[in-house]
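Incomplete set of chains, arranged as in the complex.
Labels run A and B following the written order; every chain starts at residue 1.
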């Protein structure tokens, strides 16, 4: 892998970190990773650091088992098993976001279904599956801090693009960083709209045909570029 | 048409783009157009680009059928049929805004009526009509991506100033850019107030007499200039 490709990927990962902070998806905790395009058995993610202040120097390369490729003595994210386990299970996935966006939390601690009610959210899939650490692991520190928990979440994710974790947050996966940010933002927005709608009656959800057609269109070139340019400008990278 | 007039119109359209972003009406998706004052069969709108980052260079002139007047190889908004169809149907309309302001979405996916409850919102009309892509088109990608859908929305709009689209967003039309921004902002604000009121009982809506008298006053010179000056200053155009 050339260092040019490396620096390009790392730059985009830094931008994605800043975007997820700027758009209110991630605050002090949560993270985003990208698979190494030159070696599918490696991925990049920041050392333990809030996305809003991540720089290129903070990016570390890991094996899918969660070991740093080069010796590293800085603090590392405790939950990186989540990323590795998903990259193992899903060759089509090249970026993983883990966040605690507040609007999705009510759906993780009630029976409320999390389904798209407006077109931009079609990308989250017809219905978001739910994962509860109690089911397999009982009382824990709530973190996905080892591979068995990572594999368990990956199974709940299945072949979809999103999964929520009880009393914790969400995971969004996509073929690339731009789509992963897009998914994360609109998952959060859709949840917010649902919370504001439900007190007033049952909403009309998108039909499965609408979800499929709209998601396909939104993840295509024109919309994805528009969103990425917008996110980058707002996150402080207008000319890149 | 003189290039002076052109540059004046384009400047105001850029400002309107920035205003709608600054006031939280439009995020990455959504758009605003203005009819060419020198040729009612043409309108201006940005190329595919989020309003927050639109500049004069991004503005493109279109026929009402949606063809760029000059050869154009940049990406274009997929939903420009919405603008053209409304300019065809409504000679009194010189500006069209299409947005996904979150607060109006609950009204598009439930039976809740969207009517003005405070004076500033009288401009949206006595009750906002609702359009559902399913009625004529069945499962789609949810976008107004061709003239038949544009004409259908224009029919739902009728001779009013606003219409909402199920699971999608809203359209606001006005005699000019300032009024179109004003309408969009107060439609969003009125929806927010309604959502916060409805859990506590039935609100007193404005009477039809109040709607008529208040809308007439608000769209007059003094209030419209005050709002436009305010919006411009906040969007970064204080001296214009």
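As a working rule, a residue touches a chain if its C-beta (ideal position, glycine included) is under 8 Å from a C-beta of that chain, and two chains touch if they have at least 3 such contacts.
What you are looking at is a predicted structure, and each value in this text was computed from that prediction instead of being measured.
Engineer: Total copies in the complex, given 2 are shown here: how many?
Structural biologist: In total, this homomeric complex is built from 4 copies.
Note that only the chains that are shown with their structure count from here on.
Engineer: Superposing the C-alpha atoms of chain A on chain B takes a rotation of how many degrees, nearest 5?
Structural biologist: Rounded to 5 degrees, the superposing rotation is 90 degrees.
Engineer: Roughly how far is chain A from chain B, going centre to centre by Cα mean, in whole Å?
Structural biologist: The separation of the two C-alpha centroids amounts to 32 Å.
Engineer: Touching residues of chain B toward chain A in the complex: what are they?
Structural biologist: By the definition above, chain B touches chain A via 27-29, 48-50, 52-53, 75, 78, 100, 102-103, 105-106, 108-112, 134, 138-143, 166-169, 195, 198-199.
Engineer: What part of chain A is in contact with chain B in the complex they form?
Structural biologist: Residues in contact with chain B: 117-120, 122, 189, 192-193, 196-197, 199-207, 209-210, 213-214, 216-217, 222-223, 225-227, 229-231, 233-234, 238.
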